[in-house]
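We show some of the complex, not the whole, and keep each chain where it was.
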Amino acid sequence: MDLGQHPSVKRAVLAALEEDIGRGDVTSTVTLPPHLMGTAVVLAEAPCVVAGVFLAPVVFAAIDSRVATECLVADGAPVGPETAVVRIWGAAAAILAGERVLLNFLQHLSGIATFTRRFVDAAAGGSAVIVDTRKTTPGLRLLEKHAVKMGGGVNHRFGLDDGILIKNTHVALGGGTDAVVRRACAAAPAGLRVQVECRGAAEVEAALAAGADSLLLDNRSVEEARELVRLVAGRVPVEISGGVTLENVAAYAATGAARISIGALTHSAPAVPLHLRIEAAG
Amino acid sequence: MDLGQHPSVKRAVLAALEEDIGRGDVTSTVTLPPHLMGTAVVLAEAPCVVAGVFLAPVVFAAIDSRVATECLVADGAPVGPETAVVRIWGAAAAILAGERVLLNFLQHLSGIATFTRRFVDAAAGGSAVIVDTRKTTPGLRLLEKHAVKMGGGVNHRFGLDDGILIKNTHVALGGGTDAVVRRACAAAPAGLRVQVECRGAAEVEAALAAGADSLLLDNRSVEEARELVRLVAGRVPVEISGGVTLENVAAYAATGAARISIGALTHSAPAVPLHLRIEAAG
């Protein structure tokens, strides 16, 4: 299913339009000549990885079915400054009514793709892929995880229902690593692997002995992480998370871990600037 | 109406829960003892301005009506590191099912409040208040604008329907400042003021002559802005936007402008870290 057709994406677009347009665009009503048609482009102002251009037709279809849009670059493409990424034809009032919502999506998703790309590039020398987390903006998870992929990242589980990740909390509430991991391995749905968070060598060995399919090392220093990855010795894949920055990601990626998960990809990526320019009207 | 009861807020919470929980929390199901009850607190990890704690009961009411929550600080309160901001009692599985969604809201909204507070403090010496824009995250506008207020900022219009802001685009499409502003002043709903974007002295004078109620100076240097504010000479309030940073906001605030609007408050505020800690279970 095309992501732009996914029910949760369509709902997100409609919610955004309703909160921005409300009962109608007063400014256009009191300033524009009636029946004015126009052509516009959306321009990326600075170099970035673009994500979300496929939302342009979704946004404008909800406003005025007679507006036409063309995506000028593919999602995930790196673009230079002042690059046109979407072109729009239609009633000027309709173009302006959808402008801000489309830009808000594009600046946010392209921000995530661009920020992810920086981590991916910084970690390029190591063995680890860059993955996202569930620390996403409420209502936008599918789109944000898509943006991570556009930036070269890899998606972790999408929710609590399509992956098992046993954290310290579960271990503490459930009676210790051994008991909890054994119970989980026995009860896990057949299609799901069991990942276990470990804080040190003892927990690593306990988790592996109990049947863990992969491990998570959270908030470990580079040195600790390297040590624990060495201890695992390839028996299962290891993921690192917590405290990863653009400065230290290369060091973490060089520990031999398979994955580095970074919440900031989705919760703290700065927006990239884009704007809409009217090219012609009449 | 309490913001937590607003239909668009409730929809945002439900959408977030549906995308995170999906068909159910597999990990808790396969690790936790049945019927385990617990108490938890949400802790701010670093100093920040908290926003969104009133969402805790909204989140958990949708998961399990028997979970109780208590807000330990008021929204907008500055808190120190490791401060408990919300306490939660109920089934451990329910607490963990809502944990990530509540944290995602809190980290995002508190990030905006904290970032706004930094701009407000930096601009404190000048005459201008810090205001937000429509550059918000799709679906979260009411909550984000609330967070801006919690950080000491002031809200600009909420959408295209509750304020008139004539931008360069409208001027270009509508036949020039004079014609457009006159038309707008004549046609504007009685309760709304007419704000006009101006790029230089000529446009300022034209807009004022045509009846503008307030002006917007977008992407002007501090010097240009100071000059134009002086030209306006208090006839109407002046708003500055574009290119405002923590470094230059004090200079802009000293120009005599009434308002400085900053898109980054809502589109690029880094998340503030919070986490949930189980205090007791049994």
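Residue numbering begins at 1 within each chain, and the chains themselves are lettered A and B in the order written.
By definition in this document, contacts are C-beta pairs under 8 Å (C-beta built on N, C-alpha and C of every residue); 3 or more make two chains touch, one makes a residue touch a chain.
This structure is a prediction, so every number in the text was calculated from the model and none was measured.
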Full complex copy count, 2 shown, is 6
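Please note the rule applied: only the chains that are shown with their structure count from here on.
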Chain A contacts chain B in the complex at 8, 11-13, 15-16, 18-33, 36, 38, 92, 96-97, 100-101, 103-105, 107-108, 111, 134-142, 158-167, 169-175, 180, 183-184, 187-189, 192, 263-264, 267-268, 270-271, 278, 281
